[in-house]
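My questions will all concern the structure given below.
Only one protein chain is missing from this complex, and each of the others stays in its spot.
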Amino acid sequence: MTNRRDFLKLGAIAASAGLLGSRARADARLQSAGVHAGPLLHGGKDFSPITYEERKAVPSACYQCVTRCPMVGYVENGRLEKISPQMNSIRTEGTLCAKAQAGVNHVYDPDRILYPMRRVGKRGEGKWKRVRWDEALDEIAERLKKLRDAGTPEKFMFHYGRMKSSTSKMVKSVFLATYGTGTIGDHTSICEGSKWVAQELSWGGHYDNWDFDNTQFILNFGSNVFEAHTNHTPVAHRLARALVERNLRMITFDVRLSNTAAKSSEWIPVKPGTDIAVILAMCNVIVNEDLMPVEGREFLRFCRVTRDVGATTEEKIAALKAHLAEYTPEWAEGISGVPAEKIVAIARELASKHPAAIISYRGPITHAFGVEAERALQMLAAITGNIDNPGGRLKAVGPKWKYPKGPKDKPKSGVLEVTKGFEGQVAFPNHHVSNQIFDVIREGSFGRPEVYMWYKYQPVYSNGDCKANEEILKDESILPFTVAVTPFYDESAALADLILPEATYLERWDWEDMVSPNQVPEYYIRQPIVPPMGETRDFGDVVCDLAERMGMPLGFKTKEEFVRLSCEMTPEVKAAGGFEYMKTHGVYHNPQTKPVYYSYLREIPESDYKAEDVIYDVREQLYWNWKKSKARSREEALEKGYMHTKNAYKGYVGQRIGDKVYRGFVPDKVNKTGYMEIYSELMEEKGFKPMPSYYPIPEHQELGKDDLILTTFKVNVQSHSRTQNCKWLTEIYHANPAWINPETAAARGIANGDLIKVKSEKGEITTKARVTPAVVPGVVAISNHCGHWKYGRYASGSAAPEEFRLNEKDPDLDRIWWSDDRGAHPNWLIPNKPDPIGGEQRWNDTVVKVEKVAAA
Amino acid sequence: MKDSNSKPDISRRAFLGGGAAVTGAGAAAALGGGVANSAVEGGAKKHYVMVIDARRCYGVQACTVACKAEYKVPLGENRSWVEEIEKGNYPNVTRSFLPRLCNHCDEPPCVPVCPTGATFKRDEDGIVVIDKDVCIGCKSCIQACPYDQRFLNEDTHTADKCDFCIHRVSQGLQPACVEACPSRARIFGDLNDPDSEVSRLIATNKVSVLRPGYGTEPNVYYIGADHTGENDHYAEFSYVDVKTNRRFAERR
Partner (left out) sequence: MTDHNFWGLLDITYIYLGGLGVGAFFVSAMLLLLGRNDRTHFTVARYGAFLAFVAIVAGGILLPFELEHPFRAWRVYLNFAHGLRSPMFYGAWFLVIFGAISFFYALTFMRRGASAEDDLARGRKVLAWLGLAFGLCLGLYYGVLHASLAARPLWHSPVLPLMFLVSAYMSGAAGVLFLFAIFHRKNSDAEVEKRFVRRGHQLLAWILILAGIQAVLVFLYVLFANAFGSGDQSAAIQILLPGGAFATQFWLWAVVLGILVPIVLAASFGVSRAERAPVPWWVAVVVPLCVLIGGYVMRYDIIIAGQITHPMGL
């Protein structure tokens, strides 16, 4: 048999005879590419596929979502070519998701804006003129100075969507505080506000971390950790590893078969907003069948289950039994549609497997009374002993950066109370009611800002009721002057008076501090991989500039300086080599640090709780420093007590349990005790039941024959509103057909692919039907990423104004093949209604009607 | 399905041989066959294969985008992607993920059809490559691939496909998709090395290859893959939906 070599020889001979075209004219690199002898590395280097030359590596941090994974950007000829995992990160362990890698698209988005833009036509008309930064900042500074001089700095409202770590400290803690406005909005309530509130009511501050590396069983209520999560890839890749390598069982309750449900051992469909019934029934089974594992019984010592903080374990169990008695599995079946025997079986399995990670996210939370679902889950984790233990539900740890605080003398900030919803609407607006801000401003009784500036935020697109958002943002009588800080011409920026072009996250500095899935904090930074394009600027630099113009220098001139100073001020980072080390390596963790578990068990030394200004609250049996609260005197503090002194939680020192004082579960935002509070006196005082309880969702109680419940969800390759300009992501996911169960579809004569109309009290959208058994009957599920009407040509087909945009030659613009179906945005349908306890936007409660428009 | 690293013993259909002979390529057939095996016979150092552990894949598309970024693949085409297979009857519904890429077959149907020799299987490592300076763009190889892996690159105007990231692999790095996969579902290595992870995985797991009936002898092995096709009908359920997220979704 003649082999290829002989052919080649034949060819060579023939070529020398001038007869054949040999491979000599061929791509030389393909010929010379040798075979590497050693093992192949998983990263740390990168080569051009064209020239085979090595590229320059710049360690930095992703910002496609709040997870903010460390990563490495690779640069060739001054161009960011690729984003790769940071192999030295203990959080990501050298992994990244699709979104992270598509970050390259932000920098070279042909529709990113490069110059400050000043509106010239009517607001929203789309007529702009280019202004110099000087002009733009002078105008803002003048307006802000005027407000400050008039004694109303609070009429400058700053509203951010995603602002974390150093940017948050610089802008919020330093710049805005030095200026004197406390009218600062965020977006947590359209994210997971009620989850944080529930945690603040039970174990103190967020985040919760799930210890998949050490767990034996995973029970998931409505978290789609494989597709979207606040700590997505760092946690998700550990979950995948646990499921395959340790063959763990995982059970997922969800309205729809998410990818997480799909990778679980079992998907258990549940009706929207009824997870809480299942959770309570599981608690019922575990308590009534006396299945509480010994770890759970022991943990009860650190739980508050009755009004009396000193109750014995037996009393606590009795209280649990009494409270849970009505929540039987049969009752839960009637509400949730989950068979009672299934609930019993899973409850028993959970009780028998320790440790177990009990996890949740937006599924159970984004409903009326969503706080209760998360509190119930905390209870389930507590009684099974799965709180803050290896393998359980943990209090997450992140790095503690030190940073320059700016000028010492800061004025007392004024506040327009527009961020916490209407009076009495939300019991615990700890994380604001941001979805209601526009309504409150329009209503006007808390005053209206004269300058409304937003940063990394998309008020029009991201909140419910897009129509109203657009109306309000357009209305100069409601918001007389608006400034958008953004790299992109999105739906909201299009309605601004002034647009300040921001550098993308790949062109700027930050120190970063997201929590670690392995309970060991990791310090990391973001640095410019390429210089900011055009006239775009890091907003951190802009606020320094703005402060100078207002005659209130902040003590540093750039974000880079702020980050450098922070590196030198933070002991662990300084010891590692400070700023220079971080620039070279990107990430740092102290190899000596042990994972943090059982933080509540730390005993407080007597010197701490007997210190000056620390007083003992007899009723709550805890020590606190009255001076850190708003109490005017020690006497007042003692008289009012811990519970009723404003900001008393800030002075919390420790909880006396038995004869010891423990760190316990440190309160945050509310004056709860140092116990893990299953029983919440705070809830009781607001007129709710103190123990986690079921409250029916009003709109779902009397559904008409045609009514369906709208559920929204996220997919793995898009963030809610900010990634659709990334062509590599939008190519994968650009249309969001409505998932509808075959039974539900058949009743409406709808077949797969049909055009349908979805109507709610707020409006209607037209989209395609995806008829699939992967969703509960009676529900229509629409992801919330599509249907942009601005945000550039990849996202919407609508270009940014030509004279301001990058205008890079991008042949892919002519290859957009999804122009005929860019999906529909469900937020047009969803009213801005908050959870009455936590203020969370009730994304998944909307009642809609669905009808067929045209056959496929 | 394969149970070990032994090659599946699938002979081509007799009439295919007949069809080939009609070309007058009977002579070539007598000479042929050497191309595929030469990587081993020629004393090559490596036999690169990829093992895809579908159990680990959670469909996050990191590989898809990593590959796009690596090669700036024009919109509308992919060198690698992840398919989703959803099937069942409510509430017993499953969804599984199937990462796809060139199989770098031992019997690559794309190589012999090439009229210029632009595409060939490298002796030294078994990677099937395309020489972009030689390809005339006749599209024969695109038609010949039973895995729809080849496409016409609108930028280079040549056939294009996965090349196991030869610029990385030849310089000591894992392929881009392997580096990118957050769940380590893609494992790449040398099958000639009995101690390599791929050798170990293939030896100790039930592995399968795609469309074994085509006799292509793929070098991409799957663990726990769902081979259901859109048109497969099962007695116990009627719903099968295969999503590829590619422009031409029906092609696999």
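So that you can tell them apart, the chains are marked A and B in the order they are listed, and the count of residues begins at 1 in each.
The rule we apply is simple: a residue touches a chain if its C-beta (ideal position, glycine included) is under 8 Å from a C-beta of that chain, and two chains touch if they have at least 3 such contacts.
Since this is a predicted model, take the numbers as computed values, not measurements.
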item	value
Residue among B:V60, B:V134, B:V198 or B:I223 that touches the chain left out of view	B:V134
Hidden partner chain, touching residue among B:C114, B:V129, B:C181 or B:V198	B:C114
Residue among B:E84, B:E124 or B:D148 touching the omitted chain	B:D148
Chain not shown, touching residues in subunit B	12-13, 15-16, 18-20, 22-25, 27-29, 31-32, 98, 109, 112-118, 120, 134-140, 142-148, 152, 157-158, 210-211, 213-214, 227-229, 231-232, 247-248, 250-252
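The working rule: only the chains that are shown with their structure count from here on.
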item	value
In the complex with subunit B, residue positions of subunit A that touch it	1-7, 23, 25-27, 29-30, 33-38, 40-43, 45-49, 52, 81-85, 92, 94-102, 104, 226-227, 233, 236-237, 240-241, 243-244, 257, 259-260, 262-263, 267-269, 716-717, 727-729, 731-733, 741-743, 772-774, 777, 811-812, 815-817
Sites on subunit B touched by subunit A in the complex	31, 33-35, 37-38, 41-42, 44-46, 53, 55-56, 58-62, 64-66, 68-71, 74-76, 86, 88-91, 93-97, 117-118, 120-121, 123-125, 129, 131-134, 154-155, 165-174, 178-185, 188-189, 239, 241, 245, 247
